[in-house]
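Just dropping this structure here.
Right after this comes chain A.
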Amino acid sequence: MLALEMFRSLPRTAVGKALGGRLPMVGSATTPLRLVTRETPSVDKDGWVPLRTRLSGICGSDLGALSGATSLYFSALVSLPFVPGHEVVADLQEDCEDLPKGTRVVVDSVLTCATRGLQPCADCAAGATNRCSRVAVGHLPPALQTGFCRATGGGWGQQLTAHRSQLHVVPAEYSDEQAVLIEPLACAVHTALRAGVTSQQRVLVSGAGSVGLLTTLALRELTPAGEIIVVAKHAHQRELALRLGASEVVAPREVLRRVRRLTGAFQLEPDFSSPYLLGGVDVAVDAVGNRASLETAMHATRAGGRVVLSGMPASADLSAAWFRELELVGSYASARAEPAGVGRAAEPRGAFEIATELAGLDAVAQLATGVAPYPLHRWREALDHAQSAGRLGTVKVAFDPRDTR
Partner candidate 1 sequence: MSGGRRGFWRGGVDDVRQVSRGWRWGHRAQVPRSAQPWVPESESTVFRSDWARTRPAIAAREVVQRAGLEPVFRSSVRTHVQGLDILDRLEGPVIFAANHASHLDTPLVLLSLPDRWRRRTAVAAAADYFFDTWWRAVGSSVLFNTFPIDRRGGTMATTPGEVLEEGWSLLIFPEGTRSQDGWMGRFRMGAAYLAHAHDVPVVPVAHRGTFAAMPRGRSWPAPGRRQLTVRFGEPLRAREGESVRDFAARVRDGVAVLLDEDSTTWWEARRRAAAGATPDPSGPRVAQWRRLWEQSASPEVEPTGRRLVAWRRDRS
Partner candidate 2 sequence: MSRPGFVLEVDDRTPPLLVHEGLGFRLEEFPLGTRVVYPPESIEPVADVEQTIHDALHHPVDSDPLPSLLFAGMRLTIAFDDISTLLPTPQRPDVRQRIIEQVLTLAADAGVDDVVLISANAFHRRLTASELEAIVGERVFRSFFGEGLLVNHDAEDHDNLTFLGKTEADEHVVINKRAAESDLLVYVNTTLVPMEGGHKSVGIGLSAYNSLRHHHNHDTMVNSTSFMDRHSSELHASAWRMGRLIKDHVKVFQIEATVDNTVFPKSMGFLQKREWEWSIRDQATMLASRRALAAAPLKMRHRIFHDMRSQYRVTGVNAGEVEAVHDLTLAKVHEQQLVEVQGQTDVLVLGVPFLGPYNVHSSMNPILATCMGLGYVFNSYRGRPPVRQGGALILYHPLNEGFNQLHHPSYVDFYEEVLADSTDPAVIGPKYEQQFAQDEWYIHLYRTSHAYHGVHAFYMWYWASHAMDHVGDVIWVGGDRRVAARLGFRAASTLADALEMASGTVGTSPSITYLHNPPQLIADVR
């Protein structure tokens, strides 16, 4: 089986870390990734089934891991060498319990107690599967998700294996491109519901990459948010954000001013530091995960407001969180049982169920046409494209391992 494999390379990781992912990866030798022929992954336990990958997205966290920008915090939660790819659309290669062979599924990548053959931990039992506390034990090597695990394989290979509890059937009328957006949509659903938006509150979404755009959609569909202000760098993101439910789209340098104007806040200019507001939006979502974005989110949020960390966060100045008594809320992956929202989320349901419904919306179908698939052997190109996806006007870059051209 052909697959892209991330391996342990101290020098490469160190260099990548030092550069902080600032240099383009293509041509540099700092990416600890290689195209290899591997054993077909298999987990010889009940409920595990081999899958053939149709499409697998490149996520921001993948790029972070490859460029070494990710915190070493996570080093204990991966098992090298592994095949990345946790946004997966695949076909079942065998019958699996109730699902016949050939069923097209998407994978909820979180490796919960159920997949590890353990009794459910308290969180898993409550349906908060993304908070599972057993991700480092059981009969799988330590790994927070499929795509970071040595044993399961990942979407960036021709085949992988998954547990029945991870599988969600894709409706037949969906295209693969739509389906590959279901996993990120599920995360967006989770984020939107974690944001705890109450009626007519103002929400700021910092970032208009796939996370930001899908979160905007989820916020509009599942919460009673009033104005949703989206920070978009690029022109096409502006249009997409408006189509997905943003009420205002602003450029990064305009954010504070615009939020200030909308909310009648006061703006202060500290010495040698970025300006901030006294007052601002009720809820801010950082959908980028870099320092500037997170600080913008905190600086534009009113006292007592809520800041949701949707992107994998970088270190930032937390003064505002302390002084403005902000609630910093993390939002990781998605849960089997989400809290209730409005609309489709009025009843507590699983994030993937809601996400699958949302993926059928016209706006998402439209968005899916912008998915750019690459064969595995053109991985350098694909990663480069993914890194500048915003600028190039692509919502999602994905691997199509079936394609060998």
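Going forward, contacts are C-beta pairs under 8 Å (C-beta built on N, C-alpha and C of every residue); 3 or more make two chains touch, one makes a residue touch a chain; residues count from 1.
For anyone wondering why these and not others, all candidates are chains of the complex that A comes from, given by their letters.
Since we're looking at a predicted model, the values are computed, not measured.
The listed chains 1 or 2 are all part of this complex, yet only 2 touches chain A. By the touch rule above, chain A contacts candidate 2 in their complex via residues 250, 254, 257-258, 260-261, 264-267.
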